[in-house]
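What follows is one structure encoded as structure tokens, with my remarks underneath.
Removed: one protein chain of the complex. Kept in place: all other protein chains.
Chain lettering (A and B) follows the sequence in which the chains are written, and residue indices restart at 1 in each chain.
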Amino acid sequence: MEISAVELVSSLVRTLQSGSLYALMALGLTLTLAILKIPNIAHAEYVTIGAYVSFTLINYAGLQLWQVIAPSFLVGGAVAVASYYAVFKPLKKRGASMFILMVASFALALIFRHIIYTIAGIGNWGLGVKPKIVTNAVFRVFGVYISDILLMALPTSIIAMAALYIFIMKTRTGKQMRAVAEDPDLAVASGINPEKIALITLIISGGIASVAGSFWVIFTHAHPDVGLEALLRMIAASALGGFYSYPGTVAGAIIVSFSENTVMDALNRSFGLSLALKPLIPMAIIILVLVTHPTGLSGITWRRKRTLIARGV
Amino acid sequence: MVLDQIVSIVISTGNFYAIWLILTLSLNYEYGYNGILNFGKVLFFGVGAFAAGYVVANLANFVAGVAVDMCSAQAVQLRLETARASPVFAIGGFLLAIAAGSILAGIVGLLLTSSTMRIKEGFILGIVLLAAGETSRIVVRNYEPIACGYHGLVGIPNPFLFVGDAQTSTYYLSILIWAVAAINFIIMFKVSRSPYGRMLKAIRENELAAESFGKNINKVRRQVLFIGSMMSGMAGVLYAYYIGFVAADDFTSLKTFDIWVAMMLGGVGNHVGAASGAFLVTVIDRATRTLRGWLATLNIPIEMLYVRWIIVGVLMLIVLMYRPNGLIPEGPIRTPAYRIFGTANLRWSRWRKS
Partner (left out) sequence: MSSSGVANSVLVAVAVVVLLIGLGIGIVVSPAIMGTGPIQTVTKTETTTVVAGATATQTIATTVTQTSVSTVTITQQAGPQKTEYTIGFAYELTGAQASFGNDMKDAGLVAIAELNEILEKSGSPIRFKSVVEDTASTPEGTVRAVQSLVENHRASIIVGPISSLGVAAVKGYLDQKEVVLVSCCSTAVTLKLPNDYIFRVIASADVQGKALSKSVLADGFRKAAVIYRAEAFGESLFNEFKKDFESAGGTVAAVPYAPDQSDYSAEVAKLSEEVRKLGPSETAVVAVSFQTDGLLILGLARLDETLSNVRWYGINTLRVPAFLPPQAPREIAEFMVKVKMTSSYTSPPANPRYFHFLEAFEKLHGRKPGPQAELGYDAAWVAINAILAAGTDNGRILKDVIIPVAREYMGASGHIWMDAAGDRAIQDYTISRIIAEGDSFKWIDIASYDASANKIRPIS
């Protein structure tokens, strides 16, 4: 297998580019699942909504990318909160199991997606429109271009991840969220307000997903299936993290993107595997992870391995 | 003539209904009776259909003694001509296809359950099955020898082609499809009344309690998914024969969701509910098409067919919230004791809110 430096660097750059965006998308999924125990399939649609909100603001209100991030976050958060109050909360009150919640989120996703299809139809946006602002190559290194999207999305992901980590680990509300994640009944008994926790969780998940959508729309386009298409990658990223770990999800997103770019490239060179099979990668990851090691990366006891390595085992 | 119009509509709607009935019954068997979240139903449906195509195409080559590329136009001619000439090939091919399709689908189901045995969380199994369904579609799509890849396999002959008249052979095929659907329904009906069916429901309600009574959960899960997959495979074969064409792209995950909608709307854990759900969905499809035609003349810029899906989603949410067991809820389990002593409870249970 021969691969030149240019191609290798190119695939690594692409890994970071898409990976940081997948991480932003998948974080919210893990959040809702871990804290509220809701497998929210409609999470993918928050990304699409963010994409369309940004597209509209950029094309019709003439805003710049950095200006649409806040409105996008707010709209995404609002829609997430609305889905909770309209669907998940009543179901939970009726004692719905995780299965029912998941099926309900499917129905919700269907509704959102087709509302977006209808709006796209009215706006005569055909299928797939690009906003006025496009990605541009900012500079070239080793014959590979670094786009402005990468320069924006990567730091945003890192900051979002760090901020979330600090929030969850250090602040009081974060500790409350963790308590609810561990044992909801005990948390309520200890006086934590579950409503407040739910609201915060949803605003953050929906918001981050929409911001990811804003970046995604510049990188690709605004299309009603944008979220759905990314859904399996989000699930794969979350699964790699064992579904309940945030750093695991981010690492998972990078691994998914790495597999799609570098690993796929290697398979193509060594085994002639056609690039048309690229959509198989996230699915293969899901099946492999869930069948062999369902607890994902977080299931590996890192501390024990570190001590073992330190002891020279 | 209006009568022949009605007959055609009944036949075409009836055929789709029969196939969807088998699919909904099988999903009900897996989820309704045993709580298995099968989000990959389209996989087993597809396996049956692809197996049917593969069997027929290769059988035709074998019978005619040639080795034509099964995806070419000559192969299509060959299959149709052989079916017209030889009833043995036509019907024998069908029987072989049904056997192969169902068993293969069942085996795939068995393999998947065995490998996901360790997963306790229901929704994880659901995701794995979803991923498996999509994977199979992409693989079959890109791998020609199974179902001609992107182009699909044309020309699966009606098993009654030898009769001569195209109309009559379609009628006979329809009767066959209906018969198979009816058999499946009767089997499900029997199962729901049997001790085995009661055990399935017991497991669904409380796994721990069932286990303490000595029921092997994993073994039961394997059996249920095997039977459910077999039924879906059977439906796939019928579908392949009815349409006469199979293509990988026809088996997307959206189809799984359609079957879930049918089951949830009709009634979970209840074979009559499953039957009514499938009926509702088939009828809604035909009805909204006609409705759309009328609405199109009003020149509203909103595409009604998208609105149809919004309505379906809303309906599903309403069903989940207010009637989680569907429009036709599950009745109480009929044990022999119930039949004898149950009349006193009858009036009481009718008024009780479910």
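Here, contacts are C-beta pairs under 8 Å (C-beta built on N, C-alpha and C of every residue); 3 or more make two chains touch, one makes a residue touch a chain.
Just so you know, these numbers come straight off a predicted model, no measurement behind them.
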Among displayed chains, the one left out touches A, B
Check the options B:Ile243, B:Leu280 or B:Leu315 and report the residue that touches the missing chain.
B:Ile243
Check the options B:Val108, B:Val154, B:Ala262 or B:Ala278 and report the residue that touches the missing chain.
B:Val154
Among B:Ile146, B:Met230 or B:Ala275, which one is in touch with the chain left out?
B:Ala275
Note that subunit A touches the absent chain at residues 7, 10-11, 14, 17-18, 117, 124, 126-137, 140, 143, 145, 147, 216, 219-221, 223, 225-226, 229-230, 260-261, 264-265, 268, 274-279
Residues of subunit B touching the missing chain are 1, 3-5, 7-12, 14, 16, 71-73, 76-77, 138, 142, 148-152, 154-156, 158, 165-171, 174-175, 178-179, 182, 185-186, 189, 243-245, 247, 249-250, 252, 255, 272, 275, 285-286, 289-290, 292-293, 296, 303, 305-306, 328-329, 331-332, 334, 346, 349-350
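Following the convention adopted for this analysis, only the chains that are shown with their structure count from here on.
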Centroid of subunit A to centroid of subunit B, CA atoms only: how many Å?
33
Which positions of subunit B touch subunit A when the two form their complex?
35, 37, 115-116, 118-119, 121-124, 126-128, 131-132, 134-135, 138-139, 142, 257, 260, 264, 301-303, 306-307, 309-310, 312-314, 316-317, 320-321, 324
Within their complex, state which residues of subunit A touch subunit B.
39, 87, 90-91, 94, 96-100, 102-104, 106-108, 110-111, 114-115, 117-118, 121-122, 232, 235, 239, 243, 274, 276-277, 279-280, 282-284, 286-287, 290-291, 294
